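So that we are looking at the same thing, I have put the structure below in structure tokens.
All protein chains of the complex are present and in place, except for one that has been dropped.
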């Protein structure tokens, strides 16, 4: 599976991936490590990390080769003086776990063009890139260093695939699609398919050729069977660092910001703008021609038909009930306007009754 | 991108695509044109079209080689007498834009069977059709004139693909699937997969072989990763001119009418009939064994569990709220029956109180 390396080497490799933004300091002896394990199962060659102080005891008792924890948690677990054992003090152990796992489990590549791949004349494939058996790369396409084009992938004319990007089997990039560096496109994803644009004509629908492209920034993840349509005239854009889960649909002309996260089965209609750092729950549905401000959140299974100017967290789905309760409640939703009118009327009537009674009391007094 | 051609030639080409149903008349000199641009950005070789009278001024000031507008809009923009410049009077400028764009940007084809495609003995491929590298066409399949079978597409035994139809990479047509003329099947679409049919047997599910086919009429569009299952015994049918967006699911035995439009992520369970000219919003869910009359509409994210005899527009989803508001409102939905009972009881009580007060008043009087 993975190969052991010295903790100091791992820290170097993680530092490179984190672009120097992760603080890491080894306390104690340098040791070989090769994987992460829960503290109570860890032994020689294993790392354990702490994110939840409730597991301090397990951490203390762990036989892991090295422990990863925050400075303040280290003090909480071991007191003022760190023990002689190997400890990596790190300001974000969970991010360290992610980066280090990438080092332990690199995606396998076998650089070169497989003799049974099909690379058209006029395509540029970096010599360190992989084009696997039955993959297709069309003329004008550029495949960057260390990129992986797996079996059955079709990279259309004039596409660009950035350095280190991985495209898993049977994904399709239509003509002109751009995928940035460090991206990951899962199997069955379709990038750059025609946007859904038709002109009404005598009760029929006339297809409008879609001339824009699909353009993904660096470090974008596209889930399995997710679809990102090309724009009608301008491009459909997914910003740097954004992660889309499986079976997400992004419509034509959408502009998705940076570092967003969308869970599976989200659908976004066309010409919608999503800001940066927006999080969208699974199976949410977003209408077209909307702008969702940066930093907003959308709950799961929520239908969004509009948005104000401000970032916010929106949510809405009919709560699941027992079938019997649902039948009763559901039948009433259509009568809500009637209920509201009845309630208002009743309020007035009670007010009138009170006035009558006051009048009676006044008379008597 | 596109090649310039004389406006008169373009009109001829559009007329052919519109089957003579679009009224077009050139006023002024014949000019070469090659693309559409917004009126304020258009220049030599460019067309601009007007659909919204609010843009009349921009149209008037435009330096476009030719303008496309309705007769009455032309009068509105230029008054009684048209200027000397080139104007195309057309009764549907937007449809003209769509048809003309098809002329400007034809889908590239490279007729012939690629030496590394796989066409089985007994398949019939028209000599003007394209079967691209790594495409598969099985025995008994018929590929019509100018049809395009892209890389990685699998056309099963005895399938039919009509003239001019385009099938994008990695789509799959199971055995016996029929696609009409002028169709467009986006990547990853699966036509003719097994319908979901199982017989219950001692707590298990026994698969029922699905013997019907998937049959699409002419001019049908199937979006990326959309699935249209084959019928159990009879065929699943999608009518002429119907357009399905990405990730739509059509169940077995469904009969979808002509010139319908379904936005992305719509799911239709089995044995449902949808009439002609029905429009269904994104992520709507339609139960099985329902009939939706011609001309009906379904809103986005709407669950349809039944329908009357008449065409109608149905809609329903829990409105998105702020998370806090949602939590409050959602918790009450289960109490709607209770609230309704309370309201009815209160109405009666207020009625009784009023009667009592009236009695009091009567006594006093």
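Some notes on this structure:
Should a chain be cited, it is by its letter among A and B, assigned in written order, with residues numbered from 1 in that chain.
The rule is short, and it goes like this: contacts are C-beta pairs under 8 Å (C-beta built on N, C-alpha and C of every residue); 3 or more make two chains touch, one makes a residue touch a chain.
These numbers come from a predicted model, not from an experiment.
Residue A:187 is the one among A:62, A:187, A:214 or A:287 that touches the chain missing from this view. When the missing chain is restored to the complex, the residue among A:6, A:75 or A:133 that touches it is A:133. Think of the hidden chain as still there; on subunit A it touches residues 1, 18, 21-22, 92, 94-95, 97-99, 101-102, 104-105, 116, 133-134, 150-152, 168-170, 184, 186-188, 219, 221, 223-225, 241, 243, 245-247, 259, 261, 263-265, 277, 282-283, 300-301, 317-323, 326, 330-331, 333-334, 336-337, 339-340, 343, 346-347, 350, 353-354, 357, 360-361, 364.
Take subunit B: the residues that touch the chain left off the picture are 118, 134, 136, 152, 154, 156, 170, 172, 174, 188, 190, 193-194, 196, 198-209, 211, 225, 227, 229, 247, 249, 251, 265, 267, 269, 283, 285, 287, 297-299, 302-305, 312-319, 321, 325, 328-329, 332-333, 335-336, 339, 342-343, 346, 349-350, 353, 356-357, 360, 363.
Heads up, the rule we're going with is that only the chains that are shown with their structure count from here on.
Centre-to-centre, using mean CA coordinates, subunit A is 28 Å away from subunit B.
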